[in-house]
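Dropping a structure here in structure tokens format, bear with me for questions.
Taken from a larger complex, these chains appear in their original positions, while the remainder are omitted.
Chain lettering (A and B) follows the sequence in which the chains are written, and residue indices restart at 1 in each chain.
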Amino acid sequence: MIKAAVVGASGYIGGELVRLLAMHPEVEITAITSRKYAGKKVHKVHPNLRGLDLRFTDKYDFDADVIFLAVPHGTSMKIIDEFLGSAKIIDMSADFRVSKELYEKYYGPHEKPELIDKFVYGLPELHRKEIKKAELVANPGCNATAVILALYPFRDIAKEAIVDLKVSSSAGGRRENVASIHPERSHVVRVYKPFHHRHEAEVIQETGVKPMFTVHSVDLVRGLLATIYFPFDGTERDLLRRLLMYRNEPFIRLVTDKGGLQRYPDPKYVIGSNFVDIGFAYDAENSRAIILSAIDNLIKGGSGQAVQNMNIMFGLDETTGLSYYPVYPV
Amino acid sequence: MIKAAVVGASGYIGGELVRLLAMHPEVEITAITSRKYAGKKVHKVHPNLRGLDLRFTDKYDFDADVIFLAVPHGTSMKIIDEFLGSAKIIDMSADFRVSKELYEKYYGPHEKPELIDKFVYGLPELHRKEIKKAELVANPGCNATAVILALYPFRDIAKEAIVDLKVSSSAGGRRENVASIHPERSHVVRVYKPFHHRHEAEVIQETGVKPMFTVHSVDLVRGLLATIYFPFDGTERDLLRRLLMYRNEPFIRLVTDKGGLQRYPDPKYVIGSNFVDIGFAYDAENSRAIILSAIDNLIKGGSGQAVQNMNIMFGLDETTGLSYYPVYPV
């Protein structure tokens, strides 16, 4: 059994990670931490986990083979020294995902730049081999995961891409905030960052494509859809052929149906799973491609991907503890 | 033109009141107050009101014929001295709705008990005559409005009633609060007060019936439904006959259809209006009645009723500025 600890387990990503680890056949959770909830049972914070016998602690003296840092951006770099060397680390914040240059452009000053190069970018579909050997993995952002996987097969031809994202409220985390209360956040199509989003940094690093992100909050609790537009001089078959690079990926489903309702990816069809659904459309008249990419932002966009990375790092089958079909309808 | 001021105009009840007053043909808004937003345009807080040329002030030196206090419970009694005598007052808090005894049982100590008797309880369907002469009106609570109007015709026979309420998130106000953020508050059926709710006090006072309120938060932004159960030894026709006391009420719609989908009140059918839809069912086998009552909690359960009271107090037709059919579907 792999002994796992989750640092910062009171947020949505942390809670989802505890859920996945609790059901994972090769994992024993040895600690979940939270300053605010130290001493409380896990179900006081994550009511779905009632019956799971775990309490939050605020001590870092746990015994772990792998430590997940599910803390906010900027916090990982402050606390990581406590854990370095004691266990493999999977960091779910943005702190070690991109180069110092990109980090400082998109996020601000970095306090541990010397560590960045020691981290592997934890997108298994692109970096499986390096992850296998890694001690330190930086788990990708949710928007970045959806967009990188969609754009990667086209990185040689798409110089820039318009990325119109539709995201759910759980991506905003579990913070009190008037703009996030139910009366305000329900029934919106709210643009909160036209043209610029910090997850762009990861896309640039991984694909070389210059994305223009416009993020729209929509009335979903979970899930995200990326609609990606770029010029493409080819055929529909060319689009498909490039996407077929993913044909053996266990968590990528290509949506290539020609009839019926489900011809395009929809976050509704991936909720509760680690799948990425990728589909496409081609406009021959205007030489334009659209790639569509849908994920559950808390799973493939967070905790599921972290477990996938753990599986690889520990030599397990990559799908262990992750073979869940989505819950539908929900 | 009636000069109206709204004190505490940044909440949902306050915002809805400003909207209704801005469209009222006989009203001129002379001030809207907010400490937090003083100096800001109204649309920075209520984005639906973009185009309405009003700014919040934190001064109370306005010129008004009627002052609406749209402040939290406990605040009205603290600030009311500033306004007494200068204008008619419609208080939308709970501070002056019930007797000192009931207030102290349900809310706690009262700081201005000597004023309570000077207020008229502002439910026009029951107190139209007193409201007409009143200088001070206490506007009813949203749950209380729905329940009192439903129970009043049965007050002589229903000694106690089970009141199962389904309420929307706007009733909780515009406060930051983790339990209210969209991921937490969406898709709930959340009981937050089994058996006891402060609005019971008003029901007891107005009907003499002892209600047992159980409030369930459901996934609505607006609207509420009360499902009220009590023993009844009679016939369906008896139920209807008693409800017909409301037949000439401009804002009560009796739902008595025998076929189709819309045989029972539903908050969906009253959104954006000042209507109360009241319907019923009778279980002869068990001698049980159900009365159903649906309102828009921010309008008939708050601002609309306040405007209705104002109309009566100023001798206008009671429906002036309130003759809106509900928006449907929404």
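One rule holds in what follows: contacts are C-beta pairs under 8 Å (C-beta built on N, C-alpha and C of every residue); 3 or more make two chains touch, one makes a residue touch a chain.
These numbers come from a predicted model, not from an experiment.
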Identical protein chains across the whole complex (2 displayed): 4
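The rule is short, and it goes like this: only the chains that are shown with their structure count from here on.
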Centre distance in Å when subunit A and subunit B are each reduced to the mean of their C-alpha atoms: 44
Interfacial residue positions of subunit B with respect to subunit A in the complex: 12, 168-170, 172, 174-178, 180-187, 221
